[in-house]
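Before any comments, here is the structure.
Note that this complex is displayed minus one protein chain, with the remaining chains in position.
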Amino acid sequence: MNTRQSPFVTDVMTDSREVSRLAEKFPRVRATTLELAAPLSEEDCCAQSMPDTSPVKWHLAHTTWFFETFILEKFEDGFGPFHASFRVLFNSYYNGVGEKHPRPQRGLLTRPPLSLVREYRANVDERIAAAIVRHGNDRHFRELVELGINHEQQHQELLLTDLKHLLSLNPLLPCYRELPPLPAAAPVRSEWAEFAGGVVEIGAPALSGFNVDPGEGIHGGFCFDNELPRHRQYLSPYRLATRLVTNAEYLSFIEAGGYRDAQWWLSEGWDWVRSNAIEYPIYWLREGDEWREFTLSGEQRIGPEQPVAHVSYFEADAFARFSGARLPTESEWEHASAKCSMEGNFLDQRNFRAVPAARNGLAQMFGDLWEWTSSSYAPYPGFQAPEGAIGEYNGKFMVNQYVLRGGSCATPADHIRASYRNFFPTSAQWQFTGIRLATDN
Amino acid sequence: MNTRQSPFVTDVMTDSREVSRLAEKFPRVRATTLELAAPLSEEDCCAQSMPDTSPVKWHLAHTTWFFETFILEKFEDGFGPFHASFRVLFNSYYNGVGEKHPRPQRGLLTRPPLSLVREYRANVDERIAAAIVRHGNDRHFRELVELGINHEQQHQELLLTDLKHLLSLNPLLPCYRELPPLPAAAPVRSEWAEFAGGVVEIGAPALSGFNVDPGEGIHGGFCFDNELPRHRQYLSPYRLATRLVTNAEYLSFIEAGGYRDAQWWLSEGWDWVRSNAIEYPIYWLREGDEWREFTLSGEQRIGPEQPVAHVSYFEADAFARFSGARLPTESEWEHASAKCSMEGNFLDQRNFRAVPAARNGLAQMFGDLWEWTSSSYAPYPGFQAPEGAIGEYNGKFMVNQYVLRGGSCATPADHIRASYRNFFPTSAQWQFTGIRLATDN
Amino acid sequence: MNTRQSPFVTDVMTDSREVSRLAEKFPRVRATTLELAAPLSEEDCCAQSMPDTSPVKWHLAHTTWFFETFILEKFEDGFGPFHASFRVLFNSYYNGVGEKHPRPQRGLLTRPPLSLVREYRANVDERIAAAIVRHGNDRHFRELVELGINHEQQHQELLLTDLKHLLSLNPLLPCYRELPPLPAAAPVRSEWAEFAGGVVEIGAPALSGFNVDPGEGIHGGFCFDNELPRHRQYLSPYRLATRLVTNAEYLSFIEAGGYRDAQWWLSEGWDWVRSNAIEYPIYWLREGDEWREFTLSGEQRIGPEQPVAHVSYFEADAFARFSGARLPTESEWEHASAKCSMEGNFLDQRNFRAVPAARNGLAQMFGDLWEWTSSSYAPYPGFQAPEGAIGEYNGKFMVNQYVLRGGSCATPADHIRASYRNFFPTSAQWQFTGIRLATDN
Partner (left out) sequence: MNTRQSPFVTDVMTDSREVSRLAEKFPRVRATTLELAAPLSEEDCCAQSMPDTSPVKWHLAHTTWFFETFILEKFEDGFGPFHASFRVLFNSYYNGVGEKHPRPQRGLLTRPPLSLVREYRANVDERIAAAIVRHGNDRHFRELVELGINHEQQHQELLLTDLKHLLSLNPLLPCYRELPPLPAAAPVRSEWAEFAGGVVEIGAPALSGFNVDPGEGIHGGFCFDNELPRHRQYLSPYRLATRLVTNAEYLSFIEAGGYRDAQWWLSEGWDWVRSNAIEYPIYWLREGDEWREFTLSGEQRIGPEQPVAHVSYFEADAFARFSGARLPTESEWEHASAKCSMEGNFLDQRNFRAVPAARNGLAQMFGDLWEWTSSSYAPYPGFQAPEGAIGEYNGKFMVNQYVLRGGSCATPADHIRASYRNFFPTSAQWQFTGIRLATDN
């Protein structure tokens, strides 16, 4: 069995069960993307706020391109592209596919119009649905569809974070949509959960590089290649904070002069703070004595019990040091999460922001905010990227980025799992990122 | 008579005649702007291709802002702004008005939506029309309305050049609108028109800093402050080429290795060529053996007899040196143009590109392409900028830019005159700029 | 026992034995620095080739500053500085000490003159020698002197790599000193050494955060704080190449188009190659059909059996992928090195360049070239930086850098050990860096 050809693995349910599952999941996930874009105008969908972000329209097109390029090109008889130039225009970073449009110029693509991109989606949706019927018995086909669906879900989150960044730069501080009010709740104390460590298993539960037991995985057994292979790690005893750091706690760091005191910062972080004149998290602003923040519902007062969000790795690390603690490693986080339920504040709740912890005990591990770990994004021992362009999905980014775990309020609930590895550079601020403290035990 | 308060001067027609004229001209010019934007989508109107350019929507709003801020704020009883935030949002560069939105971020303003900007235009149009009725007898009011109209016309040209730059960066090479075919015509030879020089008068014909004789000016006597005062200059004998340099002529420069030979270039121009790897004009491209160019109608074959367009000052200067000639000074150009008719290829013809010279003798002085002069943009002797924010209109840009003369295929015919001074930095390529050669005599 | 106060640990030899050892080692190491600078003129010592490097004179002064600031300020009665301004001028990066001169401007310090810096060295040498006599019984004092000596040795290597970079930019390709010829030797084949892995101990052998058994450590027990604490890691089975990658092997990568093929490169590495137009290692150049390289003895023909040197992490990683292998982790490297002898090609041999492997079996682990590992530079579990400014020595750099192991031809032999962790950013090319391949087993 050649693991090089099946890196994004699915389970071995009987074919027909799997075909039914995909036939239901594919249109459902695709529809969610459109629903997220629904409140937005053509203009809102076209603009790009910085090279790291992409326009909403580009997300709508690129996710479609993924299905067309990696599935239809291969499986569709007499394949012809929806539009000759889209192969280059909506290629994100796959050198194996060929040329690509320069990333910083995505916001200049006023053509194709949004309406044509919607047609593109409808067209490919129909063809993928037909292909599921025709090729659903082919396990490799199913793996690629499952990969495309998970890829679409990643871009649902990016669509929201990129949109939030764009709107935040508009002096009108526009509202994407009215958010539901937060439940009133008593503050929850942060305590230390203790873990003994030892030799543990890390990575997605898979045999020979892909899952054979569909019951073992959380969501039908899918995982990305970067979660494989499952392998052993030795952990020294450690402790994790039972909830995320709150705005009130982070504010005490700001008010203690944390952003003006080199001792809390990594050297590169201190340069970052000074050269960008950073004084508080990216979406915060001060009006008189009041701290406010930009949200997807416009500007709002900061909730003291809400988890502090949109912090960079540098800020997370500095706060941890200020607190006499450190960030967890990704192995510590994954090991600790094994016993946690997958309940949380996900995209499905449509809160579009992190909410205060609601209970004692190890909480908020999944959902609310991605949690920075101190682990550099690196291949696991024995990691093999798949062959071909699809092998560029994860592997080529494994340098100078740090791993985040647990998903956020913008992550679909059926997209996350304990072994999931997100990754961003240390200066990234525009994702739904937060802080969980750790210490040695 | 205080010239500081009337720098953008109008003539002294009887008030009622002037009121009628403005009541007709104002809505006509405003309507042209909307007509130019008509073929464009919301998306097309929102994007910004580089910091030097602005989105179409921004042009639509800023020209309206100009009328609201400089006229309605002053003349309207119980003035209230159309939208509280527009005063900052659509302020281009007037420090005297107050804060302004950062220029490089104009393309991020997906809100206000295009529809609201159109409402803004309609609202201000109505209020200005009412104000013309009420305040038309006030000469200073009329001067400001005339200034606002001319400002609007300047932005009509910028709207087109900015749009062309944006579309050129789209790999789909989109078509803004189908252009009419060029008339078939025999090539016209370039010859030298000779001028004796001596002490000449330069600048708009005005007494005491503004026009008193409406018959003397070309368009009701309006001119910008930078065309005043009319003053004397001494010109040595000189010669001007009778038509603009053609694509065929410019191609011979390229094919002779002109872009790889330092001897033709100013030192700063040579650095510009090398650090930007420039090999031909910005909208040219080579397909096999054929030279093509991007136009407002998409990509087309280059017309050998068409004037070479979109050249920077550096390119114009290098070509002139290669040709054993030089660029004219702005005084030479203005003196020579005195005898030329104002006929030409303007925005009004809707050609949207330069066309071949149609006759012998000094031709193409007006319209087709702005002609680079070797004159640095500087105040005329005795120049006084108006007081207040309106004084920032021209004066503060009088450094490190060069004067262009004559208008282009994107200039409204009733906006240009012999004394008109356009100006751009030496590296600007995206305007409708061309080359007329000169020599000493 | 408070490990926070003794992070740079020394052994517990009886005091008098230790005093004798330092009284001999301190002047010997300091003299080596001067010997390395001896062939250089005032001018050679003053220039700085890029912000990452420092002038030789600065190295001479800063290492002296280290002794003066961290030892004499604390231990000398009636301490007065050699020169009032040196505390700021030669502070490298210690925020805890106070202000510092901007790093990119070190080459502008033509004053103090080299002669005064030499006086500064002599003065501080004398005062430290006196302090060793007076305070040698104080274990913390001895630790700081040992730290200062090791700091000096690190700067000996940097002095040479910074100098090499400076001279390489001079078109005269100057010779620092004549290098001895390489011994003629038969090529040695690269084979795989196999390791079973399992739970291993990593880090300097120390109890409670510092060494108690002087016999266990390699050089009197000193180690840096970043090597502590010794802790457990789980290693999967792996293999290491028995020698470094040679110039001939690397040339086959170049000639196979390795620098033009995205598939071998990390995404960030590919951007680095393209935006810097990199085609071969930094000191290589091609003359006709011959590959040559700049050395500390001027330009020379490339030796095919010599290890390829001065490669960045990106290049090392790309070559490994091209070879169907990977880079080792730092734990793999350290575990494998346990059985290797410390013999090698160090600064002491005065070869000033890497030499071909001389024998079969796991070779070249120490000396010749620093070996890039795939491990991001991170704190070990339980790591504690020392308190105060000295705590900035290593800890604040633990992000976005990668660990190198084993020392080089510019490393003093008594400075290196199996647990030693060097670190540089992924784009660094000017250090004596090389490649050892690894694979899973």
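The first chain written gets the first letter, and so on, giving A, B and C; residue counts start at 1 in each chain.
The rule is short, and it goes like this: a residue touches a chain if its C-beta (ideal position, glycine included) is under 8 Å from a C-beta of that chain, and two chains touch if they have at least 3 such contacts.
What you see is a predicted model, and the numbers here were worked out from it, not measured in a lab.
Colleague: So which of the visible chains would the left-out chain be touching?
Modeller: B, C
Colleague: Tell me which of B:M50, B:V88, B:A129 or B:L266 is the one touching the absent chain.
Modeller: Counting the whole complex, the residue in contact with the absent chain is B:L266.
Colleague: Quick one: say which of C:V19, C:A37, C:A61 or C:L166 touches the chain that got left out.
Modeller: C:L166
Colleague: For the chain left off this view, which of B:Q233, B:S337 or B:N351 is in contact with it?
Modeller: Considering the complete complex, B:Q233 is the one touching the chain left out.
Colleague: In the full complex, which residues of chain B touch the absent chain?
Modeller: 93, 95-96, 199, 231-236, 238, 262-263, 265-270, 313, 317, 326, 374-376, 378-379, 381-382, 392, 396-400, 426, 440
Colleague: Considering the whole complex rather than only what is displayed, give the residues of chain C touching the chain that is not shown.
Modeller: Within chain C, the residues touching the omitted chain are 41-47, 49, 57, 85, 88-89, 101, 105, 107-114, 166-167, 169-172, 174.
FYI, only the chains that are shown with their structure count from here on.
Colleague: Just to be sure I understand: the centre of a chain is the mean of its C-alpha atoms, right? Then which chain's centre is nearest the mean of all of them?
Modeller: Central by C-alpha mean position: chain A.
Colleague: Copies chain A and chain C touch; is their interface built from the same residue numbers (over half shared) or different ones?
Modeller: Same, since over half the interface numbering is common to both chains.
Colleague: Between chain B and chain C, what is the gap in Å from one C-alpha centre to the other?
Modeller: Their C-alpha centroids are separated by 61 Å.
Colleague: Distance-wise, how many Å sit between the C-alpha centres of chain A and chain B, to the nearest whole number?
Modeller: Measuring from centre to centre gives 48 Å for this pair.
Colleague: How many Å are there between the centre of chain A and the centre of chain C, using C-alpha atoms for each centre?
Modeller: Computed from C-alpha means, the inter-chain centre distance equals 38 Å.
Colleague: Which chain B residues reach two or more other chains?
Modeller: none
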